[in-house]
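Before anything else, here's the structure in question.
After this line comes chain A, so read on.
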Amino acid sequence: MAEHDPRGERLDELRRKFGREPLPPGADQKELTPREAQPRFRGLESGHRACQGCGEALAARLVTECAGPDVMIANATGCLEVFTTAWPQSSWRVPWMHSLFENAGAIASGMEAAMKAKGKNTKVLAFGGDGGTYDIGFQALSGMLERYHNVLYVCYDNEAYMNTGIQRSSSTPHAATTTTSPAGKERMGKRHLKKDLLAIVAAHHIPYAAAASVAYPADLQRKVRYAMGIEGPTFLVIHSPCPLGWRHDSALTIEVARRGVECGLFPLVEIERGAVTNVMPIRKVRPVTDYLELQGRFSHLMTPDDARAEEERAHLQALADHNIQTFGLRGDTPDAGDTQASSSVGRGGHPAGRV
Partner candidate 1 sequence: MVGVMIEYRIHGRGGQGSVAAAYLLAATAFHAGQMCQAFPAFGAERRGAPVTAFVRTDEAPIRLRAQVRTPHFLIVQDGTLLQDPSIVAGLRPGGGMVVNTTRPGDEVAAEFGCRALTIPATELAEEVIGRPIPNTALLAAFLSVTGLFEIASLSVALRDRFSGTTLERNLALVEKVAATIRPDAWKEPADA
Partner candidate 2 sequence: MLEAIEGSQAIARAVAMCRPDVVAAYPITPQTHIVEALSRLVAEGEMHTEFVSVESEFSAASVVLGAAATGARAYTATASQGVLLMAEVLFNISGMRVPLVMTVANRAVSAPLSIWNDHSDSMAVRDCGWIQLHCADNQEAVDTTIQAFRISQETELPVMVCMDGFVLTHTLEPIEMPDQTDIDGWLPPLEFDRRLDPSDPKSLGTLVSPDFFAEVRHSHHAAMIRALDVIETVDDDWHAMTGRRGGGLVEVAGDPEAKIGILAMGSTFGTLETGMEHAGAQAGRARLIKLRAFRPFPAAALRAACAGLEHLIVIDRAISPGLGGVVGTEVAAVLAGAPDAPRIHNHALGLGGRDIPETIYADLMTAVADPDGPAFSVFDADLTKLDPEDR
């Protein structure tokens, strides 16, 4: 006798939705490969052509695996787009479209409008690098936020135009070298400051805008989940080191990102309706030189007995101190959400992740 099985119905519904049809009776149950049997959704599959240790690939993987599968993505032109979709292959397991460099926000707006028109609740994500977000796609992003589309916009911030070979963007930190902000007799790298995009985005008075780092995946995924639950525009900027562009060892991607947070240069803040509602306190603030020393893009600042280098180091330290003061990042008393507790692991995973 067939009993009412709400769970079974739900499973059937999910199978229909996500394309895994139940096998007909008697058919051999397909043996899942270990890859297929992994206990997480694979939004971004292996075989993509990102560089070794790519922070952006990692960030995109982290975002999609906790956002998917009922999503669709509008992806701006950039490394992420190029390395994931060299026809006829695609690394994505979620519906995904790349249109142009500067229109991810608008493409996502259109997707979302269509979902609304069709009464579907598939969440729309927009992905862009710092070039596509801070710079060329800024207008489309602003329009998307202002029109209050139900879209989570994720900016993978690797602080330069990496796709074209490391040129400065408005997100490139002060004094960093790129191929268009080289250091030389007259220059110490980029002359201008990193644009405070998060503040600009937050000024749209949207429900949620936050900064995350690949060094803190549990925190990152918490932020993604939180944003996914919001009906309205949300924004996440993820600090994603680029071993090629930042000139560090590919194994140090996480270490560099961690130091970026721990020195205060990349504050992990959450802003709701324009007000800072949460920050990740730094348990032990490190000097910015700990962050700079790992990266070739700052190597000109590490020259001993160079007054200009010393001044720029001091400048960057002052910028970090400014962030620490502005956002109250100093977390001298241990806190469950601080830099240390957020990354601590225990047997069986991240304690926060198990909650």
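In this text, a contact is a pair of C-beta atoms (placed from the backbone, for glycine too) under 8 Å apart; a residue touches a chain by one contact, two chains touch by 3 or more; residues count from 1.
With respect to how the candidates were assembled, all candidates are chains of the complex that A comes from, given by their letters.
Fair warning: this is a prediction, and the values are worked out from it, not measured in the lab.
A.B. asks: Chain A in this complex: which of 1 or 2 touches it?
C.D. replies: None of the others touch chain A; the one that does is 2.
A.B. asks: Note which residues of chain A are touching candidate 2 in the complex, please.
C.D. replies: 16-19, 69-72, 74-75, 81-82, 84-88, 90, 92-100, 102-103, 105-118, 122, 139-140, 142-143, 146-147
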